[in-house]
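Structure below; questions to follow.
Only one protein chain is missing; all other protein chains are in place.
What follows is chain A.
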Amino acid sequence: MSEALLQSALNGAHSDGFVRVEELGVQGMITLRGDFASAGFAAAVEKVTGLALPAQRKISIGENATVAWMSPDELLVLVDYASVDATVAALTEGLAGEHALVANVSDARAFFRLSGDDGAVRDVMAKVAPVDFSPEAFGPGDIRRTRLAQVAGAFWSPEPGVMQVICFRSVAQYAFDLLRISSETGGEVGHLG
């Protein structure tokens, strides 16, 4: 990979309102499509990532990889940016003979992290996505693929008080501004915490 591509979309922009919003650095992301019911598919995913296929709307976070359920035939695999090419090669090899697709989409994405009080983080997300953010409805291990105001996005909460958000790189500025404005001091909601 050339050095130029190693720059994230917004160069690590951040804002500190009642919730901290920061753009994370480059992140390896691989789109994986195939037949979940096929034993060969599940075996290849497990061999490369060390993780079993996640259940519907779940995300499995492992030591070296994270695997997220995106649709009944699509997974998102997150690994270190530096190991993307090797992971793609390993998955492609493991899936030889399967009807499957492995695509490196790392440079097509932007990645954000919201942190602060758990209720406040959930309030910010609830402003921008049509999702029930109560802890009972959306907890650790859940991932939701939906919209962030007017653009597509996905998010999960790896631990209380943290929300990680991904969207397309082409709308990174829009998504950051949306999260920044939604978390400005003075805009607290106090509904979820």
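Convention: contacts are C-beta pairs under 8 Å (C-beta built on N, C-alpha and C of every residue); 3 or more make two chains touch, one makes a residue touch a chain; residues count from 1.
Definition applied: contacts and distances are computed from a predicted model.
Note on the omitted subunit: UniProt lists it as "Sarcosine oxidase, delta subunit family", one of the names in "Cytochrome C biogenesis protein", "Phosphatidate cytidylyltransferase", "Peptide ABC transporter permease" or "Sarcosine oxidase, delta subunit family". The chain omitted from view is touched by exactly one of A:6, A:82, A:103 or A:152, namely A:152. From the set A:10, A:30, A:70 or A:100, the residue in touch with the chain omitted from the display is A:70, counting the whole complex. For chain A, the list of residues touching the undisplayed chain reads 56-57, 70-72, 74, 130, 144-147, 152.
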